[in-house]
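Mind looking over this structure? Questions follow.
Of the protein chains in this complex, all but one are displayed in their positions.
By written order: A, B and C. Residues from 1 in each chain.
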Amino acid sequence: MSAETPTLIEITHAPIDLNALQRAITTPRDGAVVLFTGTVRGQTGELETVQLEYEAYTEMALAKLRQVAEEMRARFPLIHGIALVQRIGTMDVGEPTVAVAVSAGHRGDGAFEAARYGIDRLKQIVPIWKKEVRPDGSAWVEGDYMPTARD
Amino acid sequence: MSAETPTLIEITHAPIDLNALQRAITTPRDGAVVLFTGTVRGQTGELETVQLEYEAYTEMALAKLRQVAEEMRARFPLIHGIALVQRIGTMDVGEPTVAVAVSAGHRGDGAFEAARYGIDRLKQIVPIWKKEVRPDGSAWVEGDYMPTARD
Amino acid sequence: MRVKLFATLKEKAGAPEIVLQGAVSTVAEVRQRIAEQYPHLAALAARSIVAVNHQFAFDADPVRPEDEVALFPPVSGGAA
Partner (left out) sequence: MRVKLFATLKEKAGAPEIVLQGAVSTVAEVRQRIAEQYPHLAALAARSIVAVNHQFAFDADPVRPEDEVALFPPVSGGAA
């Protein structure tokens, strides 16, 4: 990792530690960190979810996470640190499943926009799938994005 | 705190724990949390900062943080949980000084925008001041926002 | 009437609050009395903010003896 523009990419079975992510990507030039985390939603309207199980095509997912980080830097050149972490395995309601963190000198330097872009792209091109465990059984969640040659 | 729309408001001397904030504001209906944290910037161009010292008019700051949370809910009605935490006392480079966290069902429900609005308003109307400790002395940082009757 | 001070104002005054002699009934009078009774704070006070009972207050706003009055510079909390 460059000390000036650290990039942390991880697919992990371990719980995501937001404090550690903040420390890992904050450089001495940074005054702002934006962190998005996806969590296991227990209620979606009337539907109840008990757990989520995540599976990854790990080698390709790491390559695609690196690509997402590069795209973020190309679009938001003032940002400094980036963390893209996906947890895999079984997670309970309320637990963070994915985190996108971005640091920058000031809050107006694109950290909010870069974090939003990062989670949007992650959900399009990073090969990870989730299975919902409901009280009455479990089912894979189907994505709907079909990649093109530019992805 | 309402279980459906928890609001956590705090002025504290203790280090800010981002994991605890995420847990505190994530309800079973939430799949997305956006967290902004301001950190002590050590380098601003050529200027070097060693520490920041924060002082608050605590009773008024708590009232104004509650007002910021209400404004966030009025503008972004789909958000669920809100945390607004300002640490006071002396902090080193890289440490979180302030955190604004917002939870919502989905990432498109306004959590990014609400977090940005929250930190912007906090820096306008919450009576907290910082003093920069530099290698050659220390000085209060002057804000520039003059409140109006609508603040 | 007591007036709480913060940040630069507290440092300049050397105390977390000052006491104004005589009755005051508006925010404008608070500012005027500070300038008269604490001349070394006058310049700073002119560009400071007044709060009454934890809300921002302006020259025409009333001040009663039981109110909590504070004087402070524009805020600079948060970070970044």
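In the analysis below, contacts are C-beta pairs under 8 Å (C-beta built on N, C-alpha and C of every residue); 3 or more make two chains touch, one makes a residue touch a chain.
No experiment lies behind these values; they were computed from the predicted model shown.
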Interface with the undisplayed chain - residues on subunit A: 38-41, 52, 54-57, 59-61, 63-64, 86, 97-98, 119, 122-131, 140-149, 151
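In this text, only the chains that are shown with their structure count from here on.
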Per Cα centroids, the chain farthest from subunit C: A
Inter-centroid spacing, subunit C versus subunit A (mean Cα positions, whole Å): 48
Set of subunit B residues in contact with two or more other chains: 38-41, 119
Residues of subunit C engaged with two or more neighbouring chains: 79-80
